[in-house]
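Of the protein chains in this complex, all but one are displayed in their positions.
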Amino acid sequence: MQIKLTEQGDIVNISVEEERMDAHNSGDLKERMLQLFDEGKCNLIIDLSSVRFIDSSGLGALVSGFKNASAREGNLKLCCLQPQVRSMFELTRLHRVFEIYADLDEALNSF
Amino acid sequence: MQIKLTEQGDIVNISVEEERMDAHNSGDLKERMLQLFDEGKCNLIIDLSSVRFIDSSGLGALVSGFKNASAREGNLKLCCLQPQVRSMFELTRLHRVFEIYADLDEALNSF
Amino acid sequence: MSKRIQVDITVPNQTKYLGVIGRIGESVVYSLKGYQGNRRELAYHLNLVLTEALANAICHANSCDPDKDVRVLISASDKDLTIKVFDQGQGFDIEALSKHKARTKDEGGRGIQIIFKLMDRVHYTREENRNVLEMTKYLH
Partner (left out) sequence: MSKRIQVDITVPNQTKYLGVIGRIGESVVYSLKGYQGNRRELAYHLNLVLTEALANAICHANSCDPDKDVRVLISASDKDLTIKVFDQGQGFDIEALSKHKARTKDEGGRGIQIIFKLMDRVHYTREENRNVLEMTKYLH
């Protein structure tokens, strides 16, 4: 999975640079987040602007990151969801679990 | 086939409003042009800006119109070809038969 | 054959092929000229259902063995869209899964639930030496 990391203070912005987040590539994101947690970085924003399609594995990777961040008193927030991706969070009720922001600035300011 | 006709003086601008011009819909264009010839309208510009894909039937319909227009001392010119469509004219050497213009204004001014 | 499109796809048992199968499913939806509903949404849903069902066949039934193959059949008419995914694994109890609801914060276990939510009829049956997950969506 193509991922771009940008650090701003103690917040890491992870931009997923793939059209599809599925069982083929979501494991990569999960592992990358585990590395960050090991380094003590546990405030993450996942920027999904490039993602047109997400399946249950993609959602699962985000839930994994969210739970690990919370367990470390950090947070994992989402931004820039395309409408179809947004509707997957609603279908699975995960929009009640995650803080979802329209753009990166809003997400940054919320920390 | 979705077609939009606009008349400017004695020139008829035919805008093909389809992504694909193929054996399924090219016959419609050919017939529409024959009607115009019957009405004495034989200066045509075919605007292909919406067309992403053209097959040999689509090219054939344009050749038919071109020959009928020429036989009536009119002309049939093309404008606004997408790159992939343009390359089909080169593959079949039809770029040497048709006058092809970058935009509608250029095509209009050439009459 | 009646007025149906039938697309029978076999790919190596690897998740990297999920994308192409999903896209083929979307192409089939875009060819349903008579469909009155939201075609984009239906295309996404079919892509998703194909992805979920295939990922299960690849990883759960075929144990992610890259030397196996996996097969899916997409069939569509103006009335319905049917997907069959074949596997030769040990099978599983889909009825039990359809009743048990995963908790929202579980990491996995959403695939079959999504399939049940998006499709109108779902069956998992044993046929000779293989299992078939058959999923139908009615189009009006």
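Letters are used for the chains, namely A, B and C, taken in the order the chains are written, and counting of residues starts over at 1 for each.
Simple rule for what comes next: a contact is a pair of C-beta atoms (placed from the backbone, for glycine too) under 8 Å apart; a residue touches a chain by one contact, two chains touch by 3 or more.
Just so you know, these numbers come straight off a predicted model, no measurement behind them.
Shown chains touched by the hidden chain across the complete assembly: B, C.
In the full complex, chain C makes contact with the omitted chain through residues 1, 3-12, 16-17, 19-20, 23-24, 27-28, 30-31, 33, 69. Residues 20, 22-24, 53, 55-57, 59-60, 63-64, 66-67, 84, 87-88, 91-94, 96-97 are the ones on chain B that touch the missing chain.
The rule we apply is simple: only the chains that are shown with their structure count from here on.
The most distant chain from chain C, with centres taken as the mean of CA atoms, is B.
When every chain is represented by the mean of its C-alpha atoms, the one lying closest to the mean of all protein C-alpha atoms is C. One inter-chain figure worth recording: chain B and chain C are separated by 43 Å, centre to centre, where each centre is the mean of the chain's CA atoms.
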